[in-house]
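All protein chains but one are shown in place.
Then we have subunit A:
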Amino acid sequence: MMSNFVFLPIFIPLFVGAILVFLNKKHQLTMKISYLTVFLSLGVSIYLSYYVFKNNPLILETGAWKAPYGIILVADKLSVIMILSVNVIALAAVIFAASSVNSKMVQHYFYPLFFLLIAGVSGAFLTGDLFNLFVFFEVLLMASYGLIIIGGSKVQFRESVKYILLNLFSSILFVTTVAFLYSVTGTVNMAQLGERVAEVEQQGILTGIAILLFVVFATKGALFPLYFWLPKSYIVPSPVVSALFGALLTKVGVYSMLRVYTLIFSHKLELTHTFFIWVATITMLIGVIGALSTSNVKLIIAYNIMPAIGFMLLGIGTFSAESLAGTIYYLVHDMAIKAALFFLAGLLVWHAGTSNLNKMGGFIKTSPLLGWMFFIAALVLAGIPPFSGFIGKYLLLRGAFDEEHYIAAGIGLLSSLLILFSVLRIFIGAFWGEVKEEPKEKVRSSGLAASGLLIAISILLGVGAEWFYPYIQSAADSLIDPQIYIDFVLKE
């Protein structure tokens, strides 16, 4: 009975999304239903997390087909942490959307696509089957294809074509890789894959497949050198959509890497994981260089996604219990703060009427709350103690130093500094000095509320680290020993 709960985080948004397709002309009603749904969904995910941490992980074997044969959903500690974060982001997004999504966007199915995106992301976090991971990737990508072109401006079409083509290509590569893996191991169940790959100690061809799979996830997660599609395509849609993309989509790629390279391909660390560390290092550098190279406010935030992904990959590459805990911590932190920053950047751009930093100035007088929120968000992002970014980075860098990856850790530190510089540049440029151009419109209060909620959570994650850390650590402990997951799913 209890195991059916695992299905709910996917089912609720999917069901509501399907219903809302028919209500696209009724703005107010849609909004009310959306609020109800995100609260319900958040409640379910809180209960699910409580249950999993208190008792044991849950597994749903659909149609009562036993584990390696049927399609399974697994809610282990890592999954429920991710599900909980997704639902918090969804709540903030709905609050933000209340004032930023106009009737025209609602008519063009903003809310149905939004809920389908949430359903796809939740599914990707819960599935215990590699092919189903591909299917849920497609669900969330399909929703994102729809979301990115809502509005239908010239530049949106131009950038979304590139976004869609690249993601489509990597999806095809994903199916091909699954086919390879199936022909070698004869299964697509992740737990059984883990078992079978361990049996043959990840021989030659399996490591090749591991790298091929890494290319797939690297494209989804925007790692060097496969990041070109990300910055520009993330800034063209409406801010709420940008925030969802920045907070959720790339993180699904990171989560998949976290799962696959701890559970399945963790036997040739010197080949795969060392390679990850180098990719991570270059990604961090390229990301901050990109962020410093532009004076478009949204683009600065979009480029800042990449160093964060680099940090998380550094944790996976280092592969110790501590660094994996750091990765999970950073993942949760980054979801909240990226969404908040995209919200704030969107509010700022509306307020200023331009996204060019050189044309802004003195907005601290016209909107002090926005300014100070931006300042705190910048500190959180860069990892200034006692905020949440610091805890994640501390764990990751300590892990990297312990395993003697000095260059990667050094560049990590340097890029943190440059991240701080790149976002404070926005704060200084937009809020200090004299008012250059009168603000175009007042800052929308529900937008501030949504960003405030996420910033508060980030601060709580940092200040209350003592509180959250044991949970994160126990999730990381179950990652470092894949046998726990395998035994649980296959019931041996």
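By definition in this document, contacts are C-beta pairs under 8 Å (C-beta built on N, C-alpha and C of every residue); 3 or more make two chains touch, one makes a residue touch a chain; residues count from 1.
The rule we apply is simple: contacts and distances are computed from a predicted model.
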item: Candidate names "Tripartite tricarboxylate transporter TctB family protein", "Na(+)/H(+) antiporter subunit C", "SWIM zinc finger protein" or "Acyl carrier protein"; UniProt protein name, chain not shown; value: "Na(+)/H(+) antiporter subunit C"
item: Sole residue of A:Val38, A:Val74, A:Val101 or A:Val178 that reaches the chain not shown, by the stated touch rule; value: A:Val178
item: Candidates A:Lys32, A:Lys66 or A:Arg158 - the one touching the absent chain; value: A:Arg158
item: Absent-chain contact - pick from A:Phe169, A:Trp372, A:Tyr406 or A:Trp432; value: A:Phe169
item: Touch residues of subunit A, complete complex, unshown partner; value: 131, 134-135, 138, 142, 145, 149, 152-155, 157-162, 164-165, 168-169, 171-172, 175-176, 178-180, 182-183, 188, 232, 294, 296, 356
